[in-house]
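One structure coming up, written as structure tokens, with questions to follow.
Note that one protein chain is taken out, while the other chains of the complex remain in position.
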Amino acid sequence: MVTGFPVALAAWTLLLAPLAAAAGIPLLGLHRKRLSASLAIGGLLVPFACACWLLLHTLQGSLHLPLEVKVSWLLLPDLAIPFGVLIDPLSLLMSLIVTGVGSAIFIYSTGYMAHDSGYSRYFTMLSLFAFSMLTIVLANNWLELFIGWELVGFCSYALIGHWFEKPQAADAGKKAFLVNRVADFGFMLGILALWAHSSPLAAERTLNYQLLQTRLPSLLQSGWLSHETLVLTGLLIFCGVLGKSAQMPLHVWLPDAMEGPTPVSALIHAATMVAAGVYMLCRNFWLFQGAPAVLETIAWVGGATAFFSAALAVVEPDLKRILAYSTLSQLGYMVMAVGLGGHVAGMYHLTTHAFFKALLFLAAGSVIHGTRRQNIRELGGLRRSMPWTSATFFIGALALCGFPALSGFFSKDEILVLAHEHNALLYWIGSVTAGLTAFYATRAWCVAFLGQAPEHLHAHESPPVMLIPLVLLSVLSIVGGYLGIPAFLGEPAGAFHWDVAATSLAAIATGAGLAWLIYRRKAIAAEAIARRCAWLHRLLVNRYFFDDVYTWYVEQVQQRLIAGACALFERFIIIGLAVNGLAWLTQLAGRAIRRVQTGRVQGYVLGFCCGIIALLYLAGRF
Amino acid sequence: MITLTHYLVLSALLFTIGLAGIMTRRNVILILLCVELMFNAANLAFVAFAKSLGDPSGQVIVFFVITVAAAEVTVGLAIAILMARRLSTLNADEVSLLKW
Amino acid sequence: MNWPTVAVELALCAGVLGLLLTDALLGPAKKQAIWKLALAGVLVLGGVLWWQRPWIGQSFQPMAAGQAMFVLDPFAWTFKWLFLLTMLVVILMTRVFTRQAGANIGEFYLLLYSALLGMLVLASVHDLLLLFIGLELLTFSLYVMAAYLKTDARSIEAGLKYLILGSVSSGFLVYGISLLYGTVGATDFATLRDAFATGQMPLLAKAGMLLVLAGLGFKVAAVPFHLWVPDVYEGAPTPVVALLSVGSKMAGIVVLLRLLYSVFWPVQAMWGGILAVLSAATMLYGNLAAIPQTNIKRLLGYSSIGHAGYLLMGLSTASWFGAQAVGYYLLAYLFSNLAAFFVVVTASQAVGGDRLEDYDGLSRRSPLLAATLFVGLLSLAGVPPLAGFVGKLLVLLATVESGRLWLVAIGAVNVAISLYYYLQVVRRMYLRPAVGTQPLVVDPLTRAALIALIGGILLVGIVQEPFLRALSSAIRF
Amino acid sequence: MAETIFFYLFAGLALIAALLVVTSRQPVHSVLSLLVAMFCLASLFVLLGAYVIAALQILLYAGAVLVLFLFVIMLLNLDRETLARTRSFTLRGAGTLVALALGMSLVRIVARAMAGRSVPPVPEQTGTVERLAQLLFTKYLLPFELTSFLILAAIIGAITLARLKDSDR
Partner (left out) sequence: MPTVVPVLAVLLLAPALGAVLLCAVPASRADWARRIAVAATSVSLALAVWIVFDYDRATGGYQYEVLIPWVRPLGIGFHLGVDGMSAVLVLLHALCSFTGVLISYAIKERVKEYYIFYLLLITGVFGVFTSLDLFFFYFFYEMAVIPMYPLIGIWGSDVKEHGVVRFSKEYAAMKLTIYLTAGAVLALTGLLWLYVSSGAGTFDVVALQHHLSAFPLDARRQAMIFPLLAVGFGVIAPLWPFHSWSPIGHAAAPSAVSMLHAGVLMKLGSYAIIRLAMGLLPDGAVMWLPWVAALCTMNIIYGGLVAMAQKDLKLIIGYSSSSHMGYVLLGIAALTPLALDGAVLLMFAHGLMTALAFALVGHVYDETHTRYLPELGGLGKSLPFIATCGVIAAMASSSLPGFGNFVAELLVILGSWDRYPLQAILAVLGIVITSVYMLRMVRGTFFGTLPQTFTHAQDAQTFFARLPYLVLVAVLLLVGCWPRPLIRLIDVSARPFISTFAHPEAIRMATTTSSQPR
């Protein structure tokens, strides 16, 4: 049995190592590239080792999860907020993903960002991001989760806007942060409501997961927490997920986030940050279980996001944006899974998705690194010039489509089974989306990697330091399905539904086949299809006009109407009327009174006598 | 039968006439004259009260008031002469350099 | 017949005569040095006043016939010190002024002395007639001094206006005294107080009192009787204006204090209300009209009207603490106003005029002058840690105790308004670029006087207890 | 009986003279009418038993002050006072009105306050020089001395102001 100090030490290093690295780099190695890279990577490998050590012990049974280590961050008589580490299978799995995939991406980015001016600033932010992601994962109460939530938002802002000279990058960073902040507004209210209704006695209010979970039933019976407030709180908390995991109405920031360096997109906008929302849903599934209405909405939002973003990827020319839309779609799958009650299935897909999507992004990164171009129409024939990258990209694409025997197939299949059992319409949407996924994956593969390379394209293979992580991740994408992750999370996978598997395979086959015909054989001209259903094409290219609506709102309604009106009110009413008006009035009074001094002596004597008369009158009155 | 009130009413009237004179006449010297008139009205009141109280100190006060009035006239006329010489006018309302 | 109680006044009379003689004997060259003699005279008077201390509490009674007309009580003794201090500073001011006054500078100091005599008499007056005589003595010398710059039309106009208004006010004063004499049968304060002790005043006495208050209101520049102030302050030579604004106003307040708090004390409900209304009107008039001013002396004229408002506010409380507050306010007002006028005197030659524009960038040309005016004006505005703040605070406190909150509100608003136009002057001095570039040289004596005044303002502003203690022991009738 | 006749005679005369002072165009006429007023007042003083004051009134006031006035008027050879400009008429109109209002209130106060206090017969010794002098030099000694300085200040002031030195031509 191993307990006590070593475990606590492992838990704390798991959380605080990246923070130490993030603090170390600016202090020690601000202009020394090698030192900052090694500090950052060390800051992630050490927690990875701790996580593996803990995993080893749990598997051997010598460590009983859930293990909680905490210190009181804010201690007041009527408010005690701890800051701790809660390790249970769910959080251990997630921390393994974050540290594992993270270290691969860190190593990769030493190559990718080799001659970038903000090298150490980049690695500081990455380490800080890792720390905040681990805070979300290992939090044992809602507030610590919220703290991690916000810090992750900040790190993504800083990393998206890493090349801040580029105006689009700066705007993309700002947009990401603000959209997240709007979502966090709802999330904060949700936490506040939860905290307020956590107990009738003000002193006993808490945000701790375990305590809330145990108290929930009694609160509901005692009527202190009515069902409506539970639904409302659930929806508000789901608001946070909308922003962080880029679900339908607040998904606009993810495609623009591709302005950041590709390893960032890989780490943040594929593997970890966007998954935080799903992880939060799984972690606090007990809250939503009591409110079926909330789960219903979650499922539908997930389904809609999956389908619509997959459609967008079909027409997207930019390689990274295709992968971004694919992430959106896969996240929709995970949220749908949670909405349908299968939070374990959601986590399973999250894990596998982390592997193959990180792989795809890194491969795309090495393509960009090699060719300096992102538009797939300007690429082609990379199979020959960049063998390793194209091979790993191919494996990732297969896993993404859910090709049988690869990890994607198993996890997506779980979700489709769930949909099949609970909601027929969502099941159909899921299958069609699977088809679409296959379509755009094959399209990207054929256009970018097959065919002849355009004449002025001279691609060169990336250095080994970038290829090793690619290979590692491709291995994981293949093996991911067989690691028994659902079992580890407590719900072993159910019986293998042949009919669901069959329909999904059919959908994948049609999608891939169609794409092969259009883009490899060029049997049907892509432009012809585009012309025939032009309005659909325009709709998809303009991303359902979400961006236009939002920009219109920000420029017109918010800036000109509301803020402008307030500024005008301030300038002309409060300053102009109230303040200057008062000053002008006293000036006027001054000038009027001054007129009394006519300068003529007899006027003064007249004044004198009037004074006397007034005095006599006053004497009469008092 | 002449009572104290008769004298006081007379002194009040003289006082008012003096006051009216100051405000209406433009010539500074005449203003000074009216001031003298006001002082005389006050003297009359003093003597009347001294008589009714049977106490002579009223008359002593009149003695002082007369001297003050005389001093007043000297200074007044000095300034009037200065004004006539320097500002070449004796009308009070034409002298309004200092205003507002 | 205890002569020592009148020792200071006698010494002063000797001084006047001595000045008359020396002026006749001295040639024109040595006339410029006559201010040293005047200064020495004032210092000697200080000694005599100090020597008089054992006789405090007695009164001058020629041949023990009837009530005392001239009394030397702690109240009078304390305020005589303030009058001497004012005269000291005014004489220092006149040094710069001698070139302008030309030949007859000797007479100027003589008139200063007679004005001082009037003030000292007014401090310890205990009879209406003596009040009238003292008042006229002070006012006559001020008439002449106001018109002293014979070549300057504005000075003559100032003298004329002051004379006419002064004579009308003394006319009313005399008439008032006659009415009071008529109803009571005597003019000294003791009998008057016993006559009104019961609290009912016959109508004639009320009228008499009001006319006397009007006469003194003229002196203090309360609103209905203040119209002469701006013009005379602008026209008259600056040392005279300093004397007017500090000396004559203080004399008026001292006499008012004595009259209201000892003679008309039983009737305080009536004059309390009247003074409250007057003070509100005076404050508002003075502070509002000062805003659009462009001439610094005229601005200080309006500001002195404003301060008269605060003094009347203190008097309207009809409480002993109110009287002490007025005393403290006078002390603060004395230092601040003298500091301000001292700078105006020294600066007006070099800066070439009294317009506010001439004061642009004064802080660059002479930091000491600018600092003194800065401290003086801000003390007048009532800004801590300066004397004016404590004065205003005590007066407001007394008025709150008297229950007239509307008056406190007006007083508070006026602090903000007055700060505006004081800061206008500060703006010109500190914020504007300098007009002339050559720095103003300030001779050592003026420098010492300015620093002493700043020190006085700070001292009265920060260390309040000794002054308050002295005043509370002094103001007891 | 004779006393009332004399009183009304002199009071009426004094009022008329006072009005003349205010209304006559020629400054000299005003001074002379003031002289007449002084004489009426002096006689009233005699009626009231204040003989010394009556004498003083004539000697000092009529003699010294008015002569000074005449002298100054001659010095400045004033002619008829030109009519005031129309604009200031309102001021002078208002002046008379205010003076009248003040006068009426004073008269009202004085009449109501002192109803009927009769004037007792004149005891012989009140108005005499000895009585006055005795008071003057005992009770009113201090004011007496101070008035001397008052006059000194006035004289010196008048000289310095009105002196015609070549320097201030």
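Order as written gives the chain letters A, B, C and D; numbering starts at 1 within each chain.
By our rule, a residue touches a chain if its C-beta (ideal position, glycine included) is under 8 Å from a C-beta of that chain, and two chains touch if they have at least 3 such contacts.
What you see is a predicted model; the values in this text were computed from it and never measured.
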Kindly name the visible chains that come into contact with the excluded chain. A, C
From C:Val71, C:Val426 or C:Leu453, residue that would touch the chain that is not displayed: C:Val426
Given that one chain is not shown, which residue among C:Tyr162, C:Tyr175, C:Phe225 or C:Phe389 touches it? C:Phe389
Looking at the full complex, which residue from A:Leu55, A:Met188 or A:Leu225 touches the chain that isn't shown here? A:Met188
List every residue of chain A that touches the chain not included in the displayed model. 72-79, 143, 146-147, 150-151, 154, 157-158, 161, 164-165, 167, 169-171, 173-174, 177-178, 181-182, 184-185, 188-189, 192, 195-196, 202, 558-559, 562-564, 566-567, 570, 574-575, 578-579, 583
On chain C, residues whose C-beta touches the chain left out of the figure: 363, 367, 378, 383-385, 389, 393, 396-397, 400-401, 405, 408-409, 412-413, 415-416, 419-420, 423, 426-427, 430-431, 464-465, 468-469, 472
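Heads up, the rule we're going with is that only the chains that are shown with their structure count from here on.
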Contacts common to chain A and chain C (chain labels): B, D
For chain A paired with chain B, centre-to-centre distance based on mean C-alpha positions, whole Å: 97
Quick one: which residues in chain C touch 2 or more of the other chains? 129, 133, 136, 140, 143-144, 147, 150-151, 159-161, 164, 168, 179, 182, 207, 230-231
Multi-chain contacts only, two chains or more: what residues does chain B have there? 8, 15, 18-19, 22-24, 26, 32, 48, 52, 57, 64, 68, 71-72, 75, 78-80, 82, 92-93, 95-99
Chain touch graph shape: choose line, ring, star, complete or other and state it. complete
Per the touch rule above, chain C residues touching chain D in the complex are 6, 13, 16, 20, 60, 62-63, 65-66, 69-70, 102-104, 107, 110-111, 114, 117, 121, 127, 129-130, 133-134, 136-137, 140-141, 143-144, 147-148, 150-151, 159, 179, 182-183, 202-204, 207
For chain A, which residues are in contact with chain B within the complex? 594-595, 597-602, 605-606, 609
Tell me, which parts of chain B touch chain C in their complex? 8, 11, 15, 18-19, 22, 28, 31-32, 35, 38-39, 41-42, 45-46, 48-49, 52-53, 55, 57-58, 61, 64-65, 68, 71-72, 75-76, 78-80, 82-83, 86-87, 92, 95-99
